[in-house]
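Shown here: the complex without one of its protein chains, the others still in place.
On to subunit A.
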Amino acid sequence: MPGLPRTTPGRSADQPCSDVASALWVFAVCHAGAFAELPSGAGHPEGGPVTLLRLDDLLSAVVQDVPSSRFSEEVLKQRLADPGELESCARTHHRTVTAAAEHGPVVPLPLATLFNGEARARAALCARLPHFHAALTRVRGREEWAVKVSLRQTGTASAPSAPQDAPGGQAGAGRAYLTRVRGRERERVARHEQAVAAAARVHRAASALAVESVQRRPHSPQITGKDRLQLMNAAYLVDRGRALDLATVLQRAGADAASADVEVEVSGPWVPYSFTEPVEAPDDSPERAGSRT
């Protein structure tokens, strides 16, 4: 029951999977014994307490029994197709991962990682044990900060309207039109280059304080709005003690960039979602990084 403290410290490694009417939602992997049970506010409201499932001597998974009636593949697909349900599921997942991270480093798993019972979960997770060990070491004592850089678009970015009464016969009007178009295009390109340079300065400033960084794919204008073009959507892995330094540096960089209509948005600290994937070969270039979905 949620709210009632369990006397057993998490789940034992040989606890059988008994309840066929439930599924196991896995939030994250953390150190064994990091906690016994999260407070009742954690986890999905329909499920049981959030506990640990022992994987090996050192690692456990942060898990919750959830009823199949709400979390079967079919039902969950329908639920996640609803914007409200998707948001609430995502926030629950995030809240729980973040709560677990208060007890030590965690490796978050993607939303809706569900298994038919503990045995199946343990088998799947144990196949990746070396990776989880490495990932926990990588993020220990560190947190993720998100930095987005956007260029505010102005009216000059839109193409000038074509001359209404010059259907091609009036060469003078056509040339004037083209000149205007080229002028605006030059201006647009210059603004863009200036903004990209500002984003690069922000990136360099943040990188100097970060242990690692990842370039995620920028958000599209559908999200940012037509009046803003996102140039950079980066995540930085930062030692916990350097967060204030990072904030100071980014504030300065943001103030410098503001004159060029460039906006710097910072959020954090995040649980290090962006730094738990296996470190790839050197071909993990910015072109590829962040494009994995």
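Brief remarks on what is shown
Following the convention adopted for this analysis, a residue touches a chain if its C-beta (ideal position, glycine included) is under 8 Å from a C-beta of that chain, and two chains touch if they have at least 3 such contacts; residues count from 1.
Keep this in mind: contacts and distances are computed from a predicted model.
Name of the non-displayed chain as stated in its UniProt record, restricted to "Thiolase family protein", "Gas vesicle protein", "Response regulator receiver domain-containing protein" or "Multiple sugar transport system permease protein": "Gas vesicle protein".
Annotation: of A:76, A:139 or A:209, A:76 touches the absent chain (contact as defined above). Residues touching the missing chain, restricted to subunit A, are 23, 26, 73, 76-77, 80-83, 86-87, 90-91, 93-95, 98-99, 107-116, 120-121, 124-125, 128, 131-132, 135, 146, 149, 192, 196-200, 203-204, 207, 212-223, 229-234, 243, 247-248, 250-251, 253-255, 257-258, 262-270, 273-274, 276-279, 284-287, 289, 291-293 (touch as defined at the top).
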